[in-house]
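To start, the structure under review is shown below, and the notes come after it.
Only one protein chain is missing from this complex, and each of the others stays in its spot.
And then chain A:
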Amino acid sequence: MRDKLRKWREDNHRNSEQIVDVAEELINEHASKLGDDIWIIYEQVMIAALDCSRDDLAWTCLQELKKQFPGSQRVKRLGGMRLEALEKYEEAGKQYDSILQEDPTNTAARKRKISILKAQGKNTDAIRELNEYLELFVGDQEAWHELSDLYINEHDYGKAAFCLEELMMTNPHNHLYCEQYAEVKYTQGGLENLELSRKYFAQALKLNNRNMRALFGLYMSASHIAASPKVNAAVKKANVKYAAWAANQINRAYQLAGRGTKENKCSVKAVEEMLESMQITMS
């Protein structure tokens, strides 16, 4: 049982309900057998309990941790998170400020402050604070990703693209970042951005051949460029070729999916029709 918890902890699973179910039983009955693991399990369970609004469980975990580690910054941060869950945002903010006074390099407290702003819906403030945070801690990839999400919500696609570029540089083999970047570029629109998006969709596919979203993206961007009135003939021809290849691959994928069963054969046909309808007609 504790192996499962450890696995969830290491993989960063956020299956809070499962954790809460498992944990209550675990803590009540086997507390002595867990040994030193129990503290980190308390932390894991507390965060899960906050997710499920189980304040009672969260409170007990916090008390145990406070008894064992008085004055620890990690425990203080958990206390702050509980206050956040109860929507007492000012108190939570004060708690984090006190942590930061003791230790200005504590990234966890700063990030929680930013998430308070986000929870209150103050997107612009959160963006501003996150920018300042990133000026200090340029290497924090979670933060870059969060910032790109915030920018996408604000429809500021240029800046979101910047954040995703940072992520792509630090993780050049991650096809998901490539694909997200390509989608942002596609949304921005304009010929160069479409070309860029097509290239990045292709890169995402190259990194992971099975990324269906990138395949569809490739098809869309290629056909969009081909349909645009501003391109010359050679570019148009190349893009038509790309689009055709992409459609071919999509068909192949759906056929592979539909091996055998009759219903799936109809879905292949549906895909073909969909592809034809997605063809952006020349104006």
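The criterion applied here is as follows: a contact is a pair of C-beta atoms (placed from the backbone, for glycine too) under 8 Å apart; a residue touches a chain by one contact, two chains touch by 3 or more; residues count from 1.
As a convention for this text, contacts and distances are computed from a predicted model.
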UniProt protein name of the chain not shown, from "Interleukin-7", "Gamma-secretase subunit APH-1", "ER membrane protein complex subunit 3" or "Dynein light chain roadblock": "ER membrane protein complex subunit 3"
In chain A, positions touching the absent partner: 104-105, 136-140, 161-162, 165-166, 168-170, 172, 196, 198-200, 202-203, 205-206, 209-210, 212, 215, 242, 245, 249, 252-253, 256-257
